[in-house]
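All protein chains but one are shown in place.
Showing subunit A:
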Amino acid sequence: MPEKRDLTGAIDAEFTELEAADFADNLETRCPVVLVLDISASMDGPAIAELNDGLAAFQAEVAADPLARLRLDLAIVTCGGGIGVAKQFSPIDAFAPPRLEAAGDTPLGGALLTALDMLEARKRLYREAGVPYHRPWLFLISDGAPTDGELWREAAAAIQDGETGKKLAFFAIGVGGADFDLLAQISPPTKPPLKLKGVRFGALFRWLSSSMRRLSTARIDPDRLELPPVDGWVAKP
């Protein structure tokens, strides 16, 4: 045990008030998760309503577990008529699920790059705050093809690198008329994209919340984590 604490050596980071509030009373291991949600115009109708309901249920379900509340650090990036950050990283219980509205094009590549940047920045903060963290998880849920040119290639390279180096876990979920060939090129070869059955966002988010609960409460190396079965929402190829 240290007899003297060299605080000046430890603090070379400036924390905003919000960040300090996030770490000062919670030094538990964090499990950062980003959802990249495609809310382009094609999602309008029952799909977006299902997605919003799923998100709300997800939040309630995960926040019911004390350890998940301390560990799960969720951010949401949307692409639909531009790239939006529907939720910055913050504790799951302090998050009022947004009502997302479907509109516009699908800047998928840019949205993935935004998510990857946010993850890097978040990891830097964890390190400066002295908070251990698990490998980040990135979920992409999309129903279309990117409208922002070749940006997705850059994102795909970063995702594949991250997966190979065990620095990232990536999941792509295609909805309806999604471009599965392209999603397969973004995904690591070992984890091809999954196809959502109809608009079963409810079942998908139930799976997501039990996966995230397991991820954040199992107290095991995330590599050894067994995820719940996906048969409730995955369409057979």
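Rule of thumb we're sticking to: a contact is a pair of C-beta atoms (placed from the backbone, for glycine too) under 8 Å apart; a residue touches a chain by one contact, two chains touch by 3 or more; residues count from 1.
Just so we're on the same page, contacts and distances are computed from a predicted model.
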Protein name as given in UniProt for the chain not displayed, "Sugar ABC transporter permease", "Sulfate adenylyltransferase subunit 2", "Teichoic acid D-alanyltransferase" or "Protein kinase domain-containing protein": "Protein kinase domain-containing protein"
Candidates A:Arg69, A:Lys87 or A:Arg200 - the one touching the absent chain: A:Arg69
Of A:Ala24, A:Ala121, A:Ala157 or A:Ala235, the residue in touch with the unshown chain: A:Ala24
Residue ranges of subunit A at the interface with the undisplayed chain: 1-3, 5-7, 9-11, 13, 15, 20, 23-29, 66-67, 69-70, 91, 123, 127-134, 167, 214, 217-221
